[in-house]
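Here the complex is missing a single protein chain, while all its other protein chains stay put.
What follows is chain A.
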Amino acid sequence: MNRAQRGAAGSRGLGTMEVKSKFGAEFRRFSLERSKPGKFEEFYGLLQHVHKIPNVDVLVGYTDIHGDLLPINNDDNYHKAVSTANPLLRIFIQRKEDADYSAFGTDTMTRKKNVLSNVLRPDNHKKKPHIVISMPQDFRPVSSIIDVDILPETHRRVRLYKYGTDKPLGFYIRDGSSVRVTPHGLEKVPGIFISRLVPGGLAQSTGLLAVNDEVLEVNGIEVSGKSLDQVTDMMIANSRNLIITVRPANQRNNVVRNSRTSGSSGQSTESSLPSSTPNILGNLQGEEESDEEDIIIEDSGEPQQIPKAAPTSESIESLSQIELLHESTQNGFLPSSDMNLNHSAGSISMEYEVPEQGRKSLEEDGTIITL
C-alpha cells in the first residue's frame, strides 16, 4: 500500500512515474519509481493489491508508444515498459481465464477498432495460433551448454534437465583410456566415456552429448581416479540436475570465443586443463538446492514439498514485497497452514501444484515445481 499511497500523496519527483491501471471497468492510479521499478513479481502483486484482486490470476499488458498492447510477464518486458512509458504507463489487466490473447501484438490497438474485418472473416485469426507468453512459473529450464566463458574451448559443460519430461536421460557410460598432454609428454590415462545414447532420450534429443565424449566432471566433481561404478553412482545421485563436463569426441563444433582465434582451439588449451574444480564451478552450485525437494504427505493426504527450515533469502528490497507476501499467504496461496511458520520472506517464489490425489503425486516426478 505504501508506494501507491506515497504516489498519491503527490510527491512527484523526477524519478517517479504515473501508472494508470485498468481492470474491467475500474481504474487505479499510482506511481512508481522509474529508476527502481523492482521486480515483475512485486509489480504483479502490487497490481493485485491495488485492484483488490489478490488471488485472481491475471494477464498484465501495457500500451507502448506505438499504441500496441504488449504483455508484461517478466522482469525484462516490465522494465522495458517502465523505461519507455512517457509520461504515463497504461496498464490493462485481464483475468487469465477470459483473457483474449489475440488482443496482444502489433497493431492490436488499431486492429481492435477494425471489428468488421474480424466479423467478416472470423476464421482468419482462428487459423493463426497465437503465441502465448506465459508467466515465469510456467517456464521450465531446459538442457543447455553452460559456463562457456570459463571453460577451455575443448570442454563442454552440459546441464541435463530431466525435470518435467517423461524422456529417459538415456545414455550409457563406459571405461576407456584417453590421451592427455602432461609435462612428460603424452600420457595414456583411464577415463570415462559416453558409450551409447538411447534413441529418443533426453541426452540424444538435446544434441549436446555424443558417443565417445569423455566425461571429465560430474556436478563439479572431477571423475579422474574414480571407478566406472563410482561415476555411475554420482551421475544417478545427481540425475535430477545433472551437469556433466565432457571433452567432446568431435572437436569441430566447439564454441569459439571472441577472445581467441579459432586456431587456438584444440591442443593448446589441453595443457591448461583446470587442475582443481572450484575456480570453474560457475553455475554448478547456485541452483543445486532447488532441484530436489522431498515430498511430505501429511495425514490429510495432501502432498507438500518439504520446505527448507532456513531458506536462503533472495533479494528483498522493497517494503511492498513483504506486504505482498502477507497477503498471498493469507489467501491460501500455500496449501497448508503449517507452512506459514516456516516461510520467511524469500519463499514467495515457491508455488505448489496440488494434484487432486495425493497418492498419485508420489508416483510422478514432475508434479512439484519450484522456481
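The definition used in the following text is that a residue touches a chain if its C-beta (ideal position, glycine included) is under 8 Å from a C-beta of that chain, and two chains touch if they have at least 3 such contacts; residues count from 1.
FYI, contacts and distances are computed from a predicted model.
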Protein name (UniProt record) of the chain left out of view, among "Alpha-1,3-glucosyltransferase", "Dynactin subunit 4", "LLGL scribble cell polarity complex component 1" or "ORML1 protein":
"LLGL scribble cell polarity complex component 1"
Quick one: which of A:Leu32, A:Leu69 or A:Met234 touches the chain that's been left out?
A:Met234
Write down which of A:Leu88, A:Val142, A:Val189 or A:Ile295 is the residue touching the left-out chain.
A:Ile295
Logged for chain A, residues touching the omitted partner chain are 162, 168-177, 195-196, 212, 219, 221, 223, 226-240, 242, 250, 292-299, 306-309, 338, 341-342, 362-363, 365
